[in-house]
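All remarks here apply to the structure that follows.
Complex shown without one protein chain; remaining protein chains in place.
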Amino acid sequence: MTSNTFGTLFRFTTYGESHGHMLGCVVDGLPPRIPLIEDDIQICLDKRKPGQSKYTTQRHESDTVKILSGVFEGVTTGAPVGLMIKNEDARPKDYSDIADKFRPGHADYTYFKKYGVRDYRGGGRQSARETAMRVAAGAIARKVLVHRLGQEVIIRGALVQIGPHKIDRANWDWKELERNQLFCPDAKASEIWGKYLDGVRKSGSSTGAIIEVVAEGITPGLGAPIYGKLDADIASALMSINAAKGVEIGSGFATAAMTGEDNADEMRMGTNGNVEFLSNHAGGILGGISSGQPIVARLAIKPTSSILRPKKTVNIHGKDTEIVTKGRHDPCVGIRAVPVAEAMLSIVLADHLLRHQAQCSA
Amino acid sequence: MTSNTFGTLFRFTTYGESHGHMLGCVVDGLPPRIPLIEDDIQICLDKRKPGQSKYTTQRHESDTVKILSGVFEGVTTGAPVGLMIKNEDARPKDYSDIADKFRPGHADYTYFKKYGVRDYRGGGRQSARETAMRVAAGAIARKVLVHRLGQEVIIRGALVQIGPHKIDRANWDWKELERNQLFCPDAKASEIWGKYLDGVRKSGSSTGAIIEVVAEGITPGLGAPIYGKLDADIASALMSINAAKGVEIGSGFATAAMTGEDNADEMRMGTNGNVEFLSNHAGGILGGISSGQPIVARLAIKPTSSILRPKKTVNIHGKDTEIVTKGRHDPCVGIRAVPVAEAMLSIVLADHLLRHQAQCSA
Amino acid sequence: MTSNTFGTLFRFTTYGESHGHMLGCVVDGLPPRIPLIEDDIQICLDKRKPGQSKYTTQRHESDTVKILSGVFEGVTTGAPVGLMIKNEDARPKDYSDIADKFRPGHADYTYFKKYGVRDYRGGGRQSARETAMRVAAGAIARKVLVHRLGQEVIIRGALVQIGPHKIDRANWDWKELERNQLFCPDAKASEIWGKYLDGVRKSGSSTGAIIEVVAEGITPGLGAPIYGKLDADIASALMSINAAKGVEIGSGFATAAMTGEDNADEMRMGTNGNVEFLSNHAGGILGGISSGQPIVARLAIKPTSSILRPKKTVNIHGKDTEIVTKGRHDPCVGIRAVPVAEAMLSIVLADHLLRHQAQCSA
Partner (left out) sequence: MTSNTFGTLFRFTTYGESHGHMLGCVVDGLPPRIPLIEDDIQICLDKRKPGQSKYTTQRHESDTVKILSGVFEGVTTGAPVGLMIKNEDARPKDYSDIADKFRPGHADYTYFKKYGVRDYRGGGRQSARETAMRVAAGAIARKVLVHRLGQEVIIRGALVQIGPHKIDRANWDWKELERNQLFCPDAKASEIWGKYLDGVRKSGSSTGAIIEVVAEGITPGLGAPIYGKLDADIASALMSINAAKGVEIGSGFATAAMTGEDNADEMRMGTNGNVEFLSNHAGGILGGISSGQPIVARLAIKPTSSILRPKKTVNIHGKDTEIVTKGRHDPCVGIRAVPVAEAMLSIVLADHLLRHQAQCSA
C-alpha cells in the first residue's frame, strides 16, 4: 500500500500540502444510494477547524469542503467521491527563516534524509493540516455505518488528560463537551485545563494530552483474526495521527498489573436474549473481533514541537545552530486531534463492516 | 488485505490451528541470494518454545521448523519460502468439556458471533500457538535487514514489567537475559518476578506484563508519511499479537504530561559528521520515518484469560453457566510474547526497508 | 501485492517448486460454514493430472490433495485453508544436463537475469506444475459461488483450436468432453486433433491451442468500474497461466472489424421479467460489470517450449551453444491448461462476488 491511502474496502487517499493550493481527498469503495451532501461533512470539519479558541492556532481557514464527484441527485453513486478544501491562509513566506533548519520534534530531518529534498512551507505534507481530510472521510464513514447499522451508532471522543491534569471519570458527562472548547467531559477539569493552557500559551510552551474515543452501537463480528484484527487496525489508524505516541484499547497498559480474574470480562444472558458483559476491560474487542460492547481506545498526543523557546538543532548544511519556531501553532495539538481520532475510528469500523459483510453476512 | 497476511513487500501468510495437523507459513517478496538454513529460524523459535520453564505452558512441542520451498543450494531464490511446524502434542480432547462454553477474555464468543461455527480445539486459530510462525518469519526478516544494512542491526526485546513489578532502568543489562528465563534485563527484578510468578501459578491465577523492543542499526528514512508511518505499522504489528492491549513508541503515554521543551529531542552534529540527538523521547521515529536513533516500542500484554478460578459465562445455547479453564497455559503470556514482539518489529522494518529502497534508493 | 498471491477478498497464495518436496496453497477470506472435503478438490485436480493420455506428460503424480487447516467438522470455519500436494515423481537429476543452459521459450534466462540465481530443477517455480494449486483453489471458489448463487452456476472450458485446426461451432456439445481426452466439444475435430497430435508427438515437436471458458448462472453486477473491471481481472488471471499469450472476451479481436450496429447487443424484456440480450458479442460483460449473460473468454496458449529438436541458445557463462530438452513434457500444454483456465475464472468470479456483496448487497 502506498503511504497516502488508508483502508481495504472503505478506502481513502489524501494529497496536498499545508501551504499549497488545497487539500484533496478521494473516498472509494462507498456503497451506493447513501444520502450525502456537503453539510454532512462540514459539520464534522467545523469541530476541527483552526482559530476557534485561544487554545488553537490562529491560522484562518474556513475549511469549506466541496464534493467534486461520486454524488448525483443527493446520493452516492458507488463512484469515488472527490473532496477539496482550499487553503485560504497559506503563508509560505512565514517559514522561509526556518527553511534550512531542522525543527526538533518535527519530521524535517527525517523527510530530508528520506527524500533528499524538502518542502519547508509549514512542513508541507507532514503538517497536521492533512488531518482535515481525515475528518471529511470520517464523516462519510459514519454515514456508511448508520446506513447499515442504524441510528444507534455513536462515535465520539473526549480529552481525558491535558499535561499532568486528568479528568475525574466520576464526573464524565458527554454534554459537557458542548460547554467548553476543550473536548472535556468533566466540568471541573475543563476549568483547570483552561488555566493550565493559558500559562502554557503565554510562556510559549506546549503540552501533551490523552484522547479517549468510544464507538457505541457496533454489532459483534467486526474485525478479523491474526493480522486483520480490529484493534490492530485501530492502533494503526490512531498512531498515524500527527504527534501520536501511544494507543491502548480498553484497560490498555493497566492490564499489565492486573490478574486474570480481574481482567477477563464475565458474561451473562441479558433480559433481551443478548449476551451482556459484566465489565469492559477488553474495550469491546476480543481476539481482534468486536463483541458488541462499546469500543474504547485511548491515544497519547505529544506536546506540540513548535515552541517559542530556543532549541539546539542542526541545519541542512550540517552546522550546529539554534531555532525558535514562530509561526502560528496550537499550544496543545491534542485538542484539535479529538475529531481526527473520532474520524479514524469511524473509518476503521466502516471498512471492517464492509469486510465482515463480504465474508460472513451475505 | 485478508486477515492472515501481513506486510506489503516483505509479506507473510500463516495458517493452521493450535490442535490441527500443523502450522504453516509462506514468506513472499524475499530478496534472492540470502543465505538461509533451517537453523537460522530454529534459533529464534527455541526462544519462544513452550515448556522451557515452570512459568510457561507445559505443552510439549519441539517446534521444529522445516523449509519447504524457496531455498536452493542454501540461498533464497526469490520464490516464496514455505515453512511448516508439526503439532506434536495436540490434544483436541482436552477441550471437549469447554466445547460449548465461551471462555471469558478469550475470543470464543466473538469468533462464534462472526462465523457461526466454532473450532473449540484449544481456540483453533485464535490460539497464541500461531505466533510460532511470526517468530519464524521474523527470523527471515532479520536476515534481510542484515543482508542489506549490515551486522550492526540488532533487534531485541525484554520484559520491563510483570504484574505490578517494574524493572529499575538503572540496572538494565541485556546480558542478564541469558541468566534468567523471564527476558528480564534487571537481575534484581528477575528475582522478584520469579517469586511473584510462583504465587500466581500456584493460585491458578495469571498476570499481565509490559514488553519493550528495541531496534538498533536502522538507517534513517524507513517509513512513509501519513498512513504508511513506521510507528503506525509497528503499532498494528504489535497490537496484532495475542493478548496485546496497548502500544507506545519512545516516551509514549508519558509525553501527555510533558512540555514541548522537554519532549522535543535536540540535535547536534556528531564527531563523525552524523547528526546526533541529545535524547530519544521520539523512540527513533519522527513523522513516521526512522531518524537513525534506536527504535523503541512497548507493548502491554493482558493476563492470560485461562485461569483455574471459576468465572461466570454463557454457553452457545444462551444459558448462564460457569467455567474453569483447565488445559495447559502460561501464567504470564507476556514472557513468551517477547520473541514474538521482536519478530513483528523485525518484519515491519524489513518491509519498510524494501519499500524505502523502491521509492528512494535506486 | 507480492507475486505469489492472487485475489482481493477471495485470496490464495501458492508456493513450492516442480521438483521440491511439495506444492502448497493457502486460501484465505473464505466464507464460513461452506461444506468442504478433499474430494471436492480432488475431482477437479484429477482433470488436470499428468499422465492421463499419450498427449500429456508421462510424469507420474497422483496429485493427491490434503486439507491442512480451516475446515472443522466438514465445514469451513473462516480460517485460512492450507492445502498440500506432495511431489511423488520429482527427478531433479533429469535436469542436470541443462543446468547451465537457457532453454529458448522458457523463463530460464529471465529468472536468472532477475534473481542472479537459478533453481534449474524442472524450472523450479516457473514450471506449470504450480497450476495444480490453482485448480485446487478454483475448486473452492466454485463452492463459494454455488453457496451464494445456487446450483445454476456452471463454469467450464473447452479447447476450440489445436495447432491450425479449429472446431466447428455448429457441432458444439459439452457432453463430447466426456468422450475424448482433449477437452474437445466437437466430435469431428477431436479425431483430427488426435491424429495431428500423434504426428506432433512423434516428431518431438509441440503445438499451441486456444481455450474457451464459459461461466453461466452469474448474476448481473459483478465487477467494478475503471481498474477493477471483471474483464481486466479475467485477463490478468488467464494471462498469468503458463504459456498464455493472449486473452479475449466475447467477440474479442473480431470486434475490430465490426461496426457498431453489428457489435452492440440489443436488449428486450424477457417473458420472466428479466432483460434478455439478442446476442452476446460482449461476452457477458459491459463496462467491466457482468450483465447476467454467460461470461465467455478465450485464451491462446503457445506451443510447449520443451522440444526434442536442437535449438540455438547460450549458457550461464555467456557462451553460444545448442540445446535439446529431453525431460517429460506435454506436446500441447493447452490441453491440461483447460481446467486451470476454468479455475482462474472461478476464482475471479468468487472474488468479485464477495467484493460486490460488500459494496452493494448488504
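Order of writing sets the chain letters: A, B and C. Residues in each chain are counted from 1.
Here, contacts are C-beta pairs under 8 Å (C-beta built on N, C-alpha and C of every residue); 3 or more make two chains touch, one makes a residue touch a chain.
Predicted model, so just to flag it, every value in this text is computed and none were measured.
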Item to check | Contacts of the hidden chain among displayed chains | outcome: A, B, C
Checklist outcome for this item: Missing-chain contact among A:S53, A:T77, A:S203 or A:S361 belongs to A:T77
Next on the checklist: Please identify which residue in C:K195, C:K245 or C:K326 touches the non-displayed chain.
Outcome noted: C:K245
Checklist entry - Which chain B residues would touch the chain omitted from the figure, given the whole complex? => result 9, 29-32, 78-79, 148, 225, 354-355, 357-362
Next on the checklist: Could you pull out which residues of chain A are in touch with the chain that's been left out?
Outcome noted: 2-5, 9, 11, 13-17, 20-22, 24, 26, 28-29, 32-33, 68-70, 72, 75, 77-82, 111, 114-119, 121, 124-125
Next on the checklist: In the complete complex, the non-displayed chain touches which residues of chain C?
Outcome noted: 1-6, 8, 14, 102, 104-107, 109-111, 113-116, 125-126, 130, 161-164, 200, 205-210, 220-221, 223-229, 231-240, 244-269, 273, 275, 278, 281-283, 285-292, 300-307, 309, 311-314, 318-320, 334, 356, 360
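Convention: only the chains that are shown with their structure count from here on.
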Checklist entry - Using CA atom means as chain centres, which chain is nearest the centre of all the protein shown? => result B
Next on the checklist: From the mean C-alpha coordinate of chain A to that of chain C, what's the distance rounded to whole Å?
Outcome noted: 46
Checklist outcome for this item: For the pair chain A and chain B, the C-alpha centroid-to-centroid distance in angstrom is 26
Checklist outcome for this item: Residues in chain B with touches to at least two other chains are numbered 2-5, 14, 111, 114-116, 125
